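Accompanying notes for the structure given below.
Of the protein chains in this complex, all but one are displayed in their positions.
Then we have chain A:
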Amino acid sequence: MPRQLMKGNDALSEAAVRAGCRFFGGYPITPQSEIPEYLSWRMPEVGGTFIQAESELSGVNMVYGAAAAGFRAMTSSSGPGFSLLQEGISYIASAELPAVFIDVQRYGSGLGDIFQAQGDYWQATRGGGHGDYRMLVYAPASVQESVDLVSVAFDKADQYRNPTLILSDASIAQMMEPVTLPEMKEHDPNADWAVRGKHGKPFKRVTSTMYYIEDFDAYIKNKYDEMADAEQRWESIKVDDAELVLVAYGISSRICQEAVEIARSQGIRLGLLRPITLWPFPAKAFAEVNPDVKAYLSVELCALPKMVEDVRLASEMKAPVEIFLGGAHIPESSAIVERAVAILNAQR
């Protein structure tokens, strides 16, 4: 396939169609509205369905119905709208249905504002909705990776019969970059669990699986334990000899990558661990880090630190874990280098 220049949201939408997604029900909110806009004309072209729902609550439950019917279905939202999706996501997880969600994060709690941020980390990685469930959370750092991870998100949703989430942000969603799109894939909607009328067979009930499964506690714990072990993804850059390791995902990891290059050119041994899955957090990645590393620096675009708790757990606090908060502004790579140098100097 030829490379082409595409906006993040548009490329992600096309990738969903090519992954076999044939249902989208959702509600406009900035900075993700290009996704429903794109799919409003693209879905009908491929025989799929697009519905502009009257609310996020309705949209997520349309996804629930389409997923129960066996089809690849998704919705997208941002910040305040992502909060409204949580009820439905909890039900879909409980019913063990595959579906894909997109949260293009925006800044702040409540209404917040529309620029890039990474403040939905806990809601994304801790369950968000009520009860005992998790989602596989993928954090793309480029438009190409958004495209690639959509396909993974649908496949993994099917494999585990569990909702999965792409946690993006306004920068990646709104930037244009060259991408290579995958080939069109067809999805068979006639899985044995899909409801389509019983056709002479015993009737099926799509509801919380806790009603059917004996020893449900152990079953559900095993399911998520398996995901947590098998699905960790990360990229590590120059961590094996690093004095200080930056930990960052999504757009902030791009700045950190530049910070590593700047620092290395000055003889400062910085490295970068970039989680690609945020749940499960890639704890295994920390085994690759220089055992003599002097500190970690969690770089996050929010006002209150969140991922740092996972960094502390995964690193087992074998070295101090410091925090760099981008807040409402994307930090300069030079500011990250300065901070790293200050941390290292303080330890000398």
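What we mean here is this: a contact is a pair of C-beta atoms (placed from the backbone, for glycine too) under 8 Å apart; a residue touches a chain by one contact, two chains touch by 3 or more; residues count from 1.
Here, contacts and distances are computed from a predicted model.
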Absent chain [UniProt protein name; select from "Phosphate transport system permease protein", "Flagellar assembly factor FliW", "2-oxoglutarate oxidoreductase" or "ABC transporter substrate-binding protein"]: "2-oxoglutarate oxidoreductase"
Hidden-chain contact residue, picked from the options A:Tyr64, A:Tyr121, A:Tyr249 or A:Phe324: A:Tyr64
Selected residue (touches chain absent from view) among A:Pro2, A:Gly110 or A:Gly197: A:Gly197
Residue touching the undisplayed chain, where the options are A:Glu54, A:Asp192 or A:Glu316: A:Glu54
Residue ranges of chain A at the interface with the undisplayed chain: 22-23, 25, 49, 51, 53-55, 57-59, 61-71, 73, 87-88, 91, 95, 189, 195-200, 203-208
